[in-house]
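Shown here: the complex without one of its protein chains, the others still in place.
Our next item is subunit A:
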Amino acid sequence: MQSAIPKPSPAGKILWAAIAIVGAWCLGVVALRRGEPINAIWLVTASIAVFLIGYRFYSRMIATRVLQLDPSRATPSVLRNDGLDYVPTDRWVVFGHHFAAIAGAGPLVGPVLAAQMGYLPGTLWILVGVVFAGAVQDFMILGLSLRRDGRSLGHMLREELGEVPGVIAMVGVLVLMMIVLAVLALVVVKALTHSPWGTFTVAATIPIALLMGVYLRFVRPGRILEVSIIGLILLLASIWYGKTVNDTPALAALFDFDAKALAWLLIGYGFFASVLPVWLLLAPRDYLSTFLKIGTIALLALAIFLAAPTLQMPAVTKFIDGTGPVFAGNLFPFLFITIACGAVSGWHSIIASGTTPKLLANEGEARLVGYGGMLMEAFVAIMALIAAASLHPGVYFAMNSPGALVGTTAEQAAQTISSWGFLVTPAELTDTARNIGESTILGRAGGAPTLAVGMAQLLHGIMPGEGMMALWYHYAILFEALFILTTVDAGTRVGRFMIQELAGMAWAPLKQTESWVGNIVATVICVGLWGYFLYQGAVDPLGGINTLWPLFGIANQMLAAIALMLATVVTVKLKRQRYVLVPAVPAAWLVICTLTAGWQKIFDAKISFTAAAQKYADAMASGKLLAPAKSMDEMQRIITNNRVDMGLTALFMLLVLTMLFFSLRSIVRAWRATHPTAHEEPYVALSSVAQ
């Protein structure tokens, strides 16, 4: 294989040495400069240099040695070309499609929450994580699926590991999805609580989507671009009109909801959106949110490059000791759980074994799409981190800390946060709220509002104007809410199909996805599952995100661990044991992180769900009420919720351990075998099928 790699030219060597020196220099500035704030451009340059080097050297090693991709081998799109699902497609088109499918709210939220420890720990984990874990997972799963007719992750797990682990992984994916939907919906709830402007604009997307759906179906069928432009104009108009709604008390009252009411509204919305015909509501929203997502990521990049903000958050804060207000727990393992998407995300393994392998025209292009696509997502995560770290730390902590810790008025919050060493005045907090057109910025955890304030300040710095910051803020909130809600309704639909498939294993008639009864029952179960966790988050004493985000992180990293274990098993089955560490090291790291985090969430005296339940149970036993509970019933509910979370954490740990057992069993068997035992499809030469 050695000879397959061409020797680099002298000019190439000089270029890569220069990139390495620039990258190392910038990283040194980011990591070692203390006492004076640094500019975000150092961080951007260091990241780009790391991505380039990771792509040029590590991904090439994986392509040629580990996966042994062969440009002369026919891909599924060529072999099974049907013009619809399997279509050989230009690699840059596939790249764009793949990136749009993997990029979501995850890489925007996690890094913002992790900024409580300073920008340095998050940055280092994103850079190291993506090069050695996240991009490796996406790339290897894509490579495996390419050799297996574009089969899905679940299917490959059943083939390579066995029937039972396949079904177990499917249950894991379903539970993960419910947590994802709940936590993302909670981000929207947190952003819209008592925000008439935000709630109005998000509500306006429903009639706009219905209008787009009808237009696309009956007026001008299939004109996606045209209808999306109309939709975008209407959305911008709704943001502009939102100010009038906000300033008119009679109108504002109609769109002013507390967290509980918003949770119920979202649950109802999720149900209807997923049982209505897709062309009416789901699809048009999906189109709009896809385009808006890409546009806004581009806008964020532009804002950071033009504004070149100074990072106001310290490189490392005192909260690395685990006492932080945004999420509880030590740097290890909770940083690696909090930043999932952006560093490594298990969910991508589903996309990388979904539509993408059915589109690649050549195996050689998997490296650009799989590894390169994930590097792009890591860059989005770095930008989100920059937007959060460029905020005044006092404002950052006021937005993201639970009311139970910092108080519910600007005076209390400013005092508490200043006592942590982040000096801030009540006036600074109320001024920020007024600038963005909101009554308060307190208790807006979940990343989206913080990112929106960060973006609004960056954009306002480039294009100043009276009242413009409020418009930018609500634009950013709207776009995040829009694509989160699209995930919620599409996810509910997918969850419904998965529930029907699982239930169909027990009783065949439940499998029929056309039957209305099966439909409604499965949808109610699906909405009920994520709705339970959403409602729990809305009434949570610590604001919900603090409780639910670690559960989401554990679940997502668990899936990534499963995908990387599959990659490890296949590497051994192909008798390429020399390279087994490439997928095995990140797999082991994720197993260690998820199990440690899970253990602490069950048994730790301070941060566990068990301790939280015990605290309320003790208070109840002595007849005392603990905030935010206002009655013994609510006390009881908080206890139950914490016990459910505890049970769920235990379930995730059990899933990881079971999959670890099955993987090790397959590895030992394959290691002993004298021949390759992987289930690859036979080689077909591209030249023999290409037209």
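To be clear about the criterion, contacts are C-beta pairs under 8 Å (C-beta built on N, C-alpha and C of every residue); 3 or more make two chains touch, one makes a residue touch a chain; residues count from 1.
One rule holds for everything that comes next: contacts and distances are computed from a predicted model.
UniProt lists the omitted chain of the complex under the protein name "YbdD/YjiX family protein" (options: "Ferrous iron transport protein A", "Glutamyl-tRNA(Gln) amidotransferase subunit A", "YbdD/YjiX family protein" or "Sulfate/thiosulfate import ATP-binding protein CysA").
Only one residue in the set A:161, A:177, A:202 or A:574 touches the chain that does not appear here, and it is A:177.
When the whole complex is considered, the residue among A:10, A:35, A:222 or A:623 that touches the unshown chain is A:222.
Among the residues A:55, A:241, A:291 or A:579, only A:291 touches the chain that is left out of the figure. The chain not shown here is touched by just one of A:58, A:279 or A:332, and that residue is A:279. Note on the undisplayed chain: of the listed residues A:347, A:371, A:420 or A:662, the one touching it is A:347.
Those residues of subunit A that touch the chain absent from the view are 81-85, 87, 89-90, 92-93, 96-97, 100-106, 152, 177, 180, 184, 217, 221-222, 224-225, 278-279, 282-283, 286-287, 290-291, 294, 341, 345, 347-348, 350-351, 354-355, 359, 486-487, 490-491, 493-494, 497, 513, 552, 556, 691.
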